[in-house]
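Missing here is one protein chain; the remaining ones are kept as they sit in the complex.
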């Protein structure tokens, strides 16, 4: 088994902001790829906004088991067509891990159906992510909490649907809280939102954050065969019904006609 | 109190299909409006695809408490701009009741984030909607089940997120089942999906279906003040933090600058 | 409409601890009753551990719409028989509001099925309860957060099932967080757990806490007729089946025999 994993990054701050460049000279995508590679069952590559089709042509997505998404200032530059196909692949079974400012990415807002808004402050304050379920696959090996000396504050209310599982809740030095690790099931796909990762602090170099990312890739991986027709609406004709059935009443559709969409 | 309710209908089959016309000569929207009017606290009006902005300008949505949605063959003709504003109003607190083939409407797919697909058969077969929670506000007054002599079959798997509450599960003569009444909370808004309503059978004239619709309007109504800034992401400057806070580390944003989206 | 509400308290600390006595000379139950009475639709009375059947005979529970529960050091003294009947009444539709140290009460552990454990510290530290959904009925009128100058710390992990809705998350001065307002639906009954209320601080005299309690009573109230047979398992004989049915195969039970339990 190899979990085919793609780390997507808009890759902008690392090229035009000297603070971010100093921390992630090769881009956040490559730092995260390095972190994931510590798990030999994770086979990792990267993709960025600047590539053709943002590096996510259909053929590549079809061979991707888990996609990580980091974006911040260029959410609007991601093409709707690429977002459509990522959304479809999640429904088919591709895992999706959305990181930090990705809360406002097109793909996360699509999957959630809600504004995904929050309040924020960039003051380098201390964040402590409390583990809600230390027996969950995603939280293995990290103890009762992750402490980040410098972090961006993300504060409640976080406008997302009630999750399947609340895995982390953050405490901030400035007085706010945030549900910083949340899981969702959507069709055949699993989604994990993980809040830490502001680009002006070396958060993806934190050992515990790295463990969470590796654990999350394994958790989000669905080994089932892709559910390719997950969006289809097949007609089941009356003579193919599981029970013997005499058609009655009026019909809108002729026999065998496709449904409206 | 009056719950300001709008019944939206694409209003096509009633104009070009003689079977549907015979059942709903004034359009499904007016039949449902009539049904809702039996509750004096529901103040009801209608809107259709053909009207300017589909009858849903911002000013009207701002004064709508609950919106019912019926569409089937023209989902693609609904403008994205109108869908955007309906989605925003649900987040702010407007209730949304999606009916029957509305499962494939743009607005429902937006709110769910999933394909909303299902399997179907138009054979006029018997449907029995079993009540899962007879003490719920939506199921008051209808007994253990609703029986429809002629219905379109909607079969599982239904590709929606696990609901907040499963209120109805349907049995079909031909052998399938369907989760036919589901509730969701999204931001300040409540959503109810209710499956019955195929246009070639007089389903909205069924007394129990009418009760469900009236109950659902009351359930979906959120009397709280609209959450107008639900999609905003306000910056909380360090000197406005609830706890005294000394800024530390590097920043991406200048003080007071708006966040990226 | 009057919501028949009973405030239950073990009523011990107020009788043997001078600090608590000074704050709640008439007992926490009477303070909460006073707070609830500000809403004229709430008809409130009290009950305590020391009364016959702890003040909760079947006849009284049958006429109770919402029960509030405060206990701390005498959870073990509550009789299982009374807990049984409270649990049954919640399933039938009585609302249940569990306060503070009631997390370890027999009735809350029964309803949750989990240990309901947490970590704690009694240091009079500051607590800030952030509102997750300001448009919810329970959070009306209290702004973005409730600030308590002195509170007992309750820390995660809180061993309860994932809730229907997370309404409050608390920040503590000492560095912990807690999901301090959670809702559940169980049968016809609604349950709200609300964390604040340590007896050595005058928390139930806080204006916002009072609002939450009044709002919660209204939210927990189910106006539907009690679901008296909610625990029954009726046999549906083959000749009473909704569809015509020929019995086949072997049977364990004779016709009309009651099921095993």
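Note that the chains are named A, B and C in the order they appear, and that numbering of residues resets to 1 at the start of each chain.
The definition used in the following text is that a contact is a pair of C-beta atoms (placed from the backbone, for glycine too) under 8 Å apart; a residue touches a chain by one contact, two chains touch by 3 or more.
None of the values given here were measured: they were computed from a predicted structure.
The residue from B:57, B:175, B:202 or B:249 that touches the chain not shown here is B:175.
Of the listed residues A:128, A:179 or A:198, the one in contact with the hidden chain in the full complex is A:128.
From the options C:60, C:85, C:110 or C:218, the residue with contact to the chain not on display is C:110.
Touching the missing chain, out of C:27, C:134 or C:187, is residue C:187. Interface residues of chain C facing the missing partner chain: 13, 17, 19-20, 72-76, 87-88, 91, 101, 104, 110-115, 117-125, 150, 153, 155, 159, 161-162, 164, 173-176, 184-187, 198-201, 230-238, 241-243, 245, 247-253, 259-261. What chain B contributes to its contact with the hidden chain is residues 128, 130-134, 155-158, 162-166, 169-172, 175-177, 179. Taking the whole complex into account, chain A touches the unshown chain at residues 93, 128, 133-137, 140, 145, 147, 164-165, 171, 185, 187-188, 222, 224-225, 227, 242.
Going forward, only the chains that are shown with their structure count from here on.
These two copies of the sequence, chain B and chain C, are related by a rotation of 180 degrees on CA atoms, to the nearest 5. Ranked by how close its C-alpha mean sits to the mean of all protein C-alpha atoms, the top chain is B.
At the interface between chain A and chain C, two copies of one sequence, more than half of the residue numbers in use are shared by both copies. Mean C-alpha positions place chain B and chain C at a centre distance of 31 Å. The distance from the centre of chain A to the centre of chain C, each centre being the mean of the chain's C-alpha atoms, comes to 36 Å. In chain A, 155, 162, 164, 175-176 are the positions where the chain touches two or more neighbouring chains simultaneously.
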